[in-house]
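Just one protein chain is left out here, and the rest sit where they should.
After this line comes chain A, so read on.
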Amino acid sequence: MGFFGELQRKFIDDFIVKDRYMELVTGLRNTVIITIFSLILGVAIGLILALFKIVARQNRKFKVLDIIADVYITVIRGTPVVLQLMIWFYVVLFFVSEPIPVAILGFGINSGAYVAEIFRAGIQSIDKGQMEAGRSLGLSYWATMRYIILPQAFKNVLPALGNEFIALLKETSVAGYISVHDLTRGAYNIRNMTYDSFLPLIASATIYLIMVMIISSLLSVLERRLRQGDRS
């Protein structure tokens, strides 16, 4: 049997026999679910932490919010995400048997720390005249933040948020450590059944690559749309 014959035999063995391709399909589904929900959680947490810092900087009465945000960001960014994940699953939430919600929580909390810094920088990049203009029209601090500052800040941080999205997608590949059947674990499972490493690992890597390329192009479309108001 030649090289291609051998490859074909392995392909059938890895993916077709006993519907083993389902390992990748199930894994892909879980990877997508975990990435999307932890991104939403991360953006929500990140926005709240960023506002903690902005409000505290503006009014020293709320200094405690600044401290909370700093501790959160320091601890989360200072420890490996795999360990955080295992601590959530095996220690804090040891009584939860379903790993996917725990993975969403773990990755979301992790991502929140990075998103917080992205948002904080984005909000601070908006000229302070914007806040003054909103306030001078009788709008409240929060209305001005919500309708004047945040839409502009969001547009500025979109490329950085996109990078975070992509990083998060790839980071979820360690979810197997808490027995999540994600895309990487799916490939690993096939390898355990067929003793072939090459095709399953390359296949899952290719799927990650394709997803990243899709996200990148969607982001650049979105960015171009949002830039429309900036034409000069």
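Keep in mind that, in the parts below, a contact is a pair of C-beta atoms (placed from the backbone, for glycine too) under 8 Å apart; a residue touches a chain by one contact, two chains touch by 3 or more; residues count from 1.
Please note the rule applied: contacts and distances are computed from a predicted model.
Novice: What is the protein name, per UniProt, of the chain that does not appear here: "Glutamine ABC transporter ATP-binding protein", "Haloacetate dehalogenase", "Cytochrome c oxidase subunit 1" or "Electron transfer flavoprotein subunit beta"?
Specialist: "Glutamine ABC transporter ATP-binding protein"
Novice: Given that one chain is not shown, which residue among A:Ser140, A:Thr206 or A:Ser220 touches it?
Specialist: The missing chain is touched by A:Ser140.
Novice: So which of A:Pro80, A:Pro101 or A:Pro151 would be touching the chain we can't see?
Specialist: Only one listed residue reaches the unshown chain, and that is A:Pro151.
Novice: Could you tell me which of A:Glu6, A:Glu98 or A:Asp127 touches the chain that is not displayed?
Specialist: Residue touching the chain left out of view: A:Asp127.
Novice: Tell me where the left-out chain touches chain A, residue by residue.
Specialist: Residues of chain A in touch with the missing chain: 127, 129-130, 132-140, 143, 147-148, 151-152, 155, 229-232.
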